[in-house]
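Quick one: structure below, then a few questions.
Heads up, one of the protein chains got dropped from this complex, but the rest are sitting where they should.
Here the chain labels run A and B in written order, and each chain numbers its own residues starting at 1.
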Amino acid sequence: MSLLDDPKAAFADLSRPERWVLGVSVAFVLFLLVAMLTGALGPTYFLFLVGLAGMYALLSFGLNAQWGFTGLINFSVAAFFGIGAYGTALMTASGSPIAGGFSPLVGLAVALVVALALALLIGIPTLRLRADYLAIASLGLAEVVRLIVLNERWLTNGSAGLRGIPGFFDGWPVLSTFPEAMPGLRLVVIPGSPVILETAFWQAALNVLLVLAFAGAAYFVLRRAHRSPWGRVLRTIRSDEDLARALGKNTYSFKMQSFVLGSLIMALAGVFYAHLNLYVGPGDLDPITTFYAWVAVILGGSGSNRGALFGGIVIVTIREGTRFLNDVALPIDPAPLRLLLIGVVIVAVMRYRPQGVLPPQRELIWPSAVDGGGTPETPDSGVRERKGGDDDE
Amino acid sequence: MTVLGYLANGLVFSSIIVLGSIGLSLVYSIADFANFAHGDTMTIGAYSALVTFGAVGGLGGAVLGLPYGFFVALVVGIAVAAVVAVATEKLIYEPLDVDSIGLLITSIGIAFIYRAVIQIRFGSDFTRFDVRPLRPIEALVPYGVRITLHDVAIFGSAVALVVGLHVLLQYTDLGRKMRAMADNPDLARVSGIRTKRVKLWTWVIGAGLAGAGGVFLGLFNQLAPRMGFNLLLVIFAAVILGGIGSVYGAMAGGFLIGMINQLTPFFSNVVEALPIRPNWLATVIENMITIEYANAIAFVIMVVVLLVRPNGIAGEAAT
Partner (left out) sequence: MSEGALPKEDAVLRVDDLQKSFGGLAATDHATFAVERGTITGLIGPNGAGKSTLFNLISGFYEPDGGTVEVNGTDVTGMEPYEVAEQGLIRTFQTPRKLEGMTVREAMLVGPRKQPGESFLTLFTSPGTVAESESANLAEAERILEDFEIDHLATQPATDISGGQMKLVELARAMLAEPEVLLLDEPVAGVNPTLAKKLKEQIRRLNEQGTTFLLIEHDMEFVMDLADPIVVLDQGHVLTEGTPEGVRNDQRVIDAYLGGGA
């Protein structure tokens, strides 16, 4: 849209944090590209990072649909992620103790159904109560799911985990053989350090395609659902549930829908992870995943999908940055360092910018209703609106 | 082990849970948010005592198999936990412009900072207090009760602290103000209670008790950076069982949850002996009631309480 016609005007139209985020993002991408072209960063690893960012973005979308839209505090993101990963792994992996060998599409379906059941299980007792009950109960749920995965060996292989998970596209026409079929490419951008693209690269490219498809679908659904009467009720519940009830909204049902939707998206991230990593183990249920997602959502801006996207990228930077630091500079165990970073970011955001870096800026009104007969004047302050289907939220 | 043995263990573990749950409940009702850093406050107490005990040593004599130095370390552990909590309240929570949900989320961040600092300083491995492990008390062994003098010390100290708190709440001016604030913060404010001060004292008492609980947990099991966070679920279950905001409810809840936690192996023996039909149900139940699932059982109890009596066993049966 206007970005292509008139980039200068489009830039001037952005708020300060938007410019800031855009600047950082562009610099970051340029840095990665330079690193890749000079050979400092393998192209396959680069794509792995992109896939990981997509995965965290998915998790953040899921949490955003719960916390950002409705104010539901879910501390069991890792459990829903793990259920997604284990759900598909148990159906598809050659090492699965119960089923195995099914198509990844079956795995996807099973993962979503199990995640749905789990969401109902925890939602039914807690969603009628105050918000902090869900927080406490979901913290417990995460622990219980982890314990079951660890201890029920007949079901999950216990601490050994599940091996032999196929790629998501295995057995598909064309796509399953795509990585092998692609020729190895040798790009020389800087003389002396060629960039080599091989089968592994194309495999990674395929994974990136998959996560883009998942994240794109989730983004589309959330975007439409948020800027609608449905999303409006959720936001009302978030600021004042009693008001929503007094106006005739069945808030329990709305909260349940929002909770289930978010949980399914988290499970989707788990499905992607299982087919990316080709192995899942109890370690993948580490609660830290939950709080990565939390940092991403509150940093990005609760309720804002593009904020969640930005937050997802920040998380990969924290994760891989601490690993890099440990490898290169400081011989400090990265685990507590990550914990410290997460803690500091949470506290700092709540202290200095509780609305996040990119808070939602749109009215939750069905777009065509506003564009059609609405009043196009710009409001004086605060909530801004722009006409048209620009896709930055 | 006999039933008596499990009960004795339960009594000791309950003492620790009660110390944790009282503090959590106090802060919940007076500072008005679910403090997810409470478990890590216990960890702080434990590690402060570890460092202190390492520095001062035994100091000569011993009581109940514990050197004098350990009691010094206990007091320091309580003090450090209280000081850290008050500093956190002053520097972080008080200046925040967020509601109780925002405070809850902030407290998760605080929990991570506490734990990360401890883990960076002490590593993630288990450690123990440098006290000589004791043999179970001979006189009790014939009854199948295998507890040590250390366990007696834990139980005794916890009882002393709980009784002290009871006296404070019922018979002192501060206690009356705390109860008034817990009942109705707005009313307390308009009736001239200096709520900020009462809140600070709440942090001191709540975190102090948590610190003591942490030290005892370290003595009962061992110390690890995750020890407090791992216990958080059990403590929350105790608080919810007793009814959020009720100190005496938290004592009862902590006692019950601690008991059930330690009685798990006994229950699994009972279940095995019961003629449960159909067989698959028996298998499932036997599988679930095992020591690996002791925490999960606390969780299940919590969910059932939320379904049936959301205000806890002592509260009114309303939503």
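Here is the rule we use: a residue touches a chain if its C-beta (ideal position, glycine included) is under 8 Å from a C-beta of that chain, and two chains touch if they have at least 3 such contacts.
It should be emphasised that the depicted structure is a prediction, and the values quoted were computed from it without experimental measurement.
Q: Determine which one of A:Ala35, A:Ala225 or A:Ile288 touches the chain that has been left out.
A: Checking the options A:Ala35, A:Ala225 or A:Ile288, the one contacting the hidden chain is A:Ala225.
Q: Of the residues A:Leu14, A:Ala213, A:Leu243 or A:Ala348, I need the one that contacts the missing chain.
A: Answering carefully, the residue with contact to the hidden chain is A:Leu243.
Q: Which listed residue, A:Val233, A:Ala267 or A:Val357, touches the chain dropped from view?
A: Only one of A:Val233, A:Ala267 or A:Val357 touches the chain omitted from view, namely A:Val233.
Q: Just one of A:Glu152, A:Asp170, A:Asp333 or A:Glu363 touches the chain that is missing; which is it?
A: A:Glu363
Q: Tell me which stretches of chain A touch the chain missing from the display.
A: 221, 224-225, 228-230, 232-233, 235-236, 238-240, 242-251, 257, 261, 303, 359-360, 363-366, 368-370, 372-375, 377, 379-383, 385
Keep this in mind: only the chains that are shown with their structure count from here on.
Q: In their complex, what parts of chain B are in touch with chain A?
A: Contacts found on chain B: 33-34, 36, 92, 95-98, 100-102, 104-106, 108-113, 115-117, 119-120, 123-124, 225, 232-233, 236-237, 240, 287, 290, 292-293, 295-296, 298-300, 302-303, 306-307, 310, 319.
Q: Applying the document's contact rule, which stretches of chain A touch chain B when the two form their complex?
A: Within the complex, chain A touches chain B at residues 71, 73, 75, 122, 124-126, 128-129, 131-133, 135-137, 139-141, 143-144, 147-148, 150-152, 291, 294, 298, 332-333, 335-337, 339-340, 342-347, 350-351, 354.
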